[in-house]
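If you scroll down you'll find the structure; I have some questions about it.
Every protein chain but one is kept in place in this view of the complex.
When the chains are written out, they are named A and B in that same order, and each has its own residue count from 1.
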Amino acid sequence: MTTTTFFLFLMPILAIILLAVNLILSPHNPYQEKDSAFECGFHSFLGQNRTQFSISFFIFALLFLLFDLEIVLVYPYVVSAYTNGIYGLVIMLVFFLVLTLGFAFEIGKNALKIESRQVYNFNYKSWSGYSLIYN
Amino acid sequence: MSNIISIIQGLLVIVPALISVAFVTISERKVMASMQRRVGPNAVGYYGLLQAFADALKLLLKEYVAPTQANIILFFLGPVITLIFALLGYLVIPYAPGTFISDHRLGIFFMLAVSAIATYGILLAGWSANSKYAFLGSLRSTAQLISYELILSSVLLLVILLTGSLNVITIVESQKAVSLLLPLLPLFIVFFIGSIAETNRAPFDLAEAESELVSGFMTEHSASIFVFFFLAEYASIILICILNSILFFGGYLSIIVFSIISLLDLSREDTLFHVLISIISSSPINLAVKTSILVFVFIWVRASFPRIRFDQLMSVCWLVLLPITIAYVILLPCVVSGLLINPVNISLL
């Protein structure tokens, strides 16, 4: 076997050895107060642990998926740029511009901004429309 | 016999990687202490240099707490996944000319894929702990990791455009004339910011900030599992600094162009001058020096900047860094095709 194979098998074995050292050599005296979830001393309610969420997490994951697919589809161009010539460059630019249009639409709709209730002290009304991040 | 050699080679990479992880921990504490005008840990070894080993020993012998109503298998599996895939990236990096474990044709892609799987450890660990602080911390941390991974892979795309191949050794060797820092300086800044965010470091470390979410997704993990997260975080810091120095600074090549001196042909082949030049021009010491400087800058940034909020964090990624990167992805292939500097790599079988 080569070094690559040995390395790929060594990693899980190392992790399991460290875990096993702890599980074997450490004391284990569980009682109910120690095992409960951390809530600064209070008891947590039963249904409160997995609650509602804001939609922005879903939007981030979805947009990451789409842009990741786009980058993965542009990777074959950058290694074959010479063979494809100008035609390949134009095709790549058309592909990329279609997705950039979608991104521009989404920036314009403020879909990526998580709402915060922070009020800024400076006169932010004069900056409205200039900054993407603030207000 | 070849089996024994491959075992020794594998151990020769992993054991120094883990020891250097320990010493990066110590150096972080001492350097941050110096920046804050205090001493830092100085009790354990000479000047406190064995502190990390004492910490690791203590953590390995501590009691583990498995919370009630938590999925036990996922609880232990999350940190294991994070550790395994944080250490797997060391497989494809070249430490010296000819010194690597694997000369994979898609080495950069392999590192990207490995860091994509490593985010699962955080997601599973936070969800399986069955505590709302850990869950919210892991959600935010996963959203941060996937957003900045987009930036990293886009900048990698542009580096490969100028290099022509996804092989890590080809990227290093193609910087023999000039490092890729010179044409791609703004992209180095974007990649550096992205790599600080990708490793959950300050100022992007909401996941571990104790004032925010009680140490985030690591809240319920106690002894050996915490060691896994700790090791994985510092190992990925070192790995991403190595990746930075390979992509933008030339890896094991020397910054100063010694080839000019050797072109002048001032000395014979076997004098000390020539030996010195050939040692300095491509040696693992170069990679070590560059990586150490970048790790020091990581620690420096941690001591200097305040933490930013989660919505500001996401806004920086999606509304500032990503448009810059998209603009470069549209500009650079046009420049490369227009100036006819397309790199072509011919591999003879």
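Just so we're on the same page, a contact is a pair of C-beta atoms (placed from the backbone, for glycine too) under 8 Å apart; a residue touches a chain by one contact, two chains touch by 3 or more.
As a convention for this text, contacts and distances are computed from a predicted model.
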Protein name as given in UniProt for the chain not displayed, "small monomeric GTPase", "NADH-ubiquinone oxidoreductase chain 6", "Tectonic family member 3" or "Ras-related protein Rab": "NADH-ubiquinone oxidoreductase chain 6"
Chains in view touching the one left out: A, B
Per the definition of touch given earlier, which of B:A96, B:A113 or B:L181 contacts the omitted chain? B:A113
Touching the absent chain: which residues on subunit A qualify? 1-2, 4-5, 50, 52-53, 55, 57-59, 61-66, 68-70, 72-73, 75-80, 83-84, 87-88, 91-92, 94-95, 98-99, 101-103, 105-106, 109, 111
For the chain that got dropped from the picture, name the residues of subunit B it touches. 74, 104-106, 109-110, 112-113, 116-117, 119-120, 123-124, 127, 135, 139, 142, 146, 149, 166, 346-349
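Here is the rule we go by: only the chains that are shown with their structure count from here on.
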Cα centroid separation between subunit A and subunit B, in whole Å? 17
Residues of subunit B defined as touching subunit A within the complex: 3, 6-7, 9-11, 13-14, 60-68, 76, 80, 83-84, 87-88, 91, 101-102, 109, 129-135, 139, 143, 146-147, 149-150, 153-154, 157-158, 160-161, 164-166, 214, 219-220, 223-225, 227-228, 309-312, 314-316, 318-320, 322-323, 326, 329-330, 333-334, 336-337, 342-344
Flag every residue of subunit A that touches subunit B in the complex, lowest number first. 1-8, 10-12, 14-16, 18-19, 21-23, 25-30, 32, 34-39, 44, 48-51, 53, 56-57, 60-61, 63-64, 67-68, 71, 74-75, 77-79, 81-82, 85-86, 89, 92-93, 96-97, 100, 103, 107, 112-116, 132-133
